[in-house]
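All protein chains but one are shown in place.
Chain nomenclature is as follows: A and B, assigned in order of appearance, with residue numbering initiated at 1 for each chain independently.
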Amino acid sequence: MQTDISKVDEIVMRYGRRKENLLAMLLDCQEEFYYLPKEALEEISKQTGTPFVKVLHAATFFRAFSLKPVGKYPIHVCMGTACHVKGAPRLLEAFERELQIKKGETTKDNLFSIETVNCLGCCGLAPVVTVGKDVHGKLRQANVSRIIKKYRSREGSDA
Amino acid sequence: MPKLTVEDLKNLREGLRDKMNIRSGEAKAKVIVHMSTCGIAAGARDILKAFMDEIENRGITDILVTTSSCAGLCSKEPMITVLYQNQPPVKYVELTPQKVKKIFEEHLLNGNIVKEFALASGSETTA
Partner (left out) sequence: MAYRSHILLCSGTGCVSCGAFTLKETLKTELQKRNLQDEIQVVTTGCQGFCAEGPIMIVQPDGIFYCQVKPSDVPTIVEEHFIKGRPVKKLLYTGAAKATPIPALKDIPFFAKQQLVVLRNRGLVDPDKIEDYIAVDGYSALSKALTEMKPEAIIAEIKRSGLRGRGGGGFPAGIKWETCRKAYLQRNVEPVVICNADEGDPGAYMDRSIIESDPHAVLEGMAIAAYAIGAKEGFIYIRHEYPLARQRLLNAIEQAKEYGLLGENILNTNFSFNIEIVQGAGAFVCGESTALMASLEGEVGEPRAKYIHTVEYGYKNRPSNLNNVETYANVPLIILRGSDWFASMGTGDPRENPWNGSSGTKVFSLVGKVNNTGLIEVPMGISLREIIFDIGGGIPKGKKFKAVQTGGPSGGCLPESKLDMPVDFDSLTEAGSMMGSGGMIVMDEETCMVDVARYFISFLTEESCGKCTPCREGLRTMLDILNRICEGKGKEEDIAFLEEMGEVMQDCCLCALGTSAPNPVLSTIEYFKNEYLEHIKNHKCPGGVCKELITYVIDKNKCDGCHACTKVCSSNAIKGEAKKLHSIDTTKCIKCGACIEVCTKDAIYKE
C-alpha cells in the first residue's frame, strides 16, 4: 500500500512542525493509517528536524503505535489486573484459536489483528475486549466465535 | 458570550439553579441517562435512543432527556435516574430498550414507579 504523504504533511502542519508535538503527530498518523508506515516516520523526521532514530525510538517506546499494518477490525484484549483475575489470558487464547493467529499478528484477509492492552478503563465490566471501536464487556469464551462471525458477516454483506 | 465578572457569575448561578429543578421549569419529569465509557460499553446509547424515540413518536414536550456521567455501579449498567415532580429521584438498573418502554409509559407519563426494574430512590450522600 502506498502511503499518502500529503496526509502526513497535513498532520505535521497541524502542530506547526513543533518538535515537542512529536507524540501527537505520531498518534494522529496511527489514527490515519492504523499503523506507522516508514515513509511517514521519515517525513516527520525531515519536517521537524528530529533525527530519524529519535522518531523511531518514540514509535517503538509507546504501546499505542504499531509498525506493522493491523487488520480492519483490530482486536484489543484487555490484560489489566481486573480482567486478568477474571480470565483474560484464557480469553486471549480463545481469540488466538478462533482466528488462528497469535497476538501481534493479522489474519490473511487483513480483517482482524490481535493486540493486548493494559486496562481500557471499564474494569467493572471485566473481562473486556474491544473490536474496532466497539467495547465488549463481561465476555466468555463461548461468545468469541459469535463476535467474530458478526464482523465477518458485516463484511460479507458489504461486498 | 460576554466574559463574566464575579458579580455576573453569581447572578447567573441563581438563574441557572431555578432552571435546573423541574418544579419551576416547564417539564414535569426528567430522565438522566448515565453515560460514561463503561455505561456506553454496556449499551447506554441504545437506552438514550429508546427514550428519544418515545418522545418523538408521542410528540411529548414536558419530559426532558439529558445525559450525565456514570453513577458508579458499573456492574448494573446501563442505568438511568428518573426525576418526577415531587418524587425523590429513582434509579433504574440493567436496562434494555424493552424496559424503557414500560418505564416511559408507567413512570414518566403517569408517575408510577416501575418496581421490578428500580434499584432505589433518593440521592447519594454528599459531604
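Convention: a residue touches a chain if its C-beta (ideal position, glycine included) is under 8 Å from a C-beta of that chain, and two chains touch if they have at least 3 such contacts.
Keep in mind it's a predicted model, so treat the numbers as computed, not measured.
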item	value
Per the touch definition above, residue among A:77, A:94, A:131 or A:147 touching the missing chain	A:94
Absent-chain interface as seen on subunit B, which is shown	1-6, 9-10, 12-13, 16-24, 32, 34, 36-38, 40, 66-76, 81, 83, 86-91, 113, 115, 118-127
Interface residues of subunit A (partner: the chain not displayed)	18-24, 26-27, 54, 57-58, 61-65, 79-87, 90, 93-94, 97, 117-126, 140-142
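Assume only the chains that are shown with their structure count from here on.
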item	value
Of all residues in subunit B, those that touch subunit A in their complex	37-38, 40-42, 74-75, 77
Residue numbers on subunit A that touch subunit B, as the complex places them	120-125, 128, 135-137
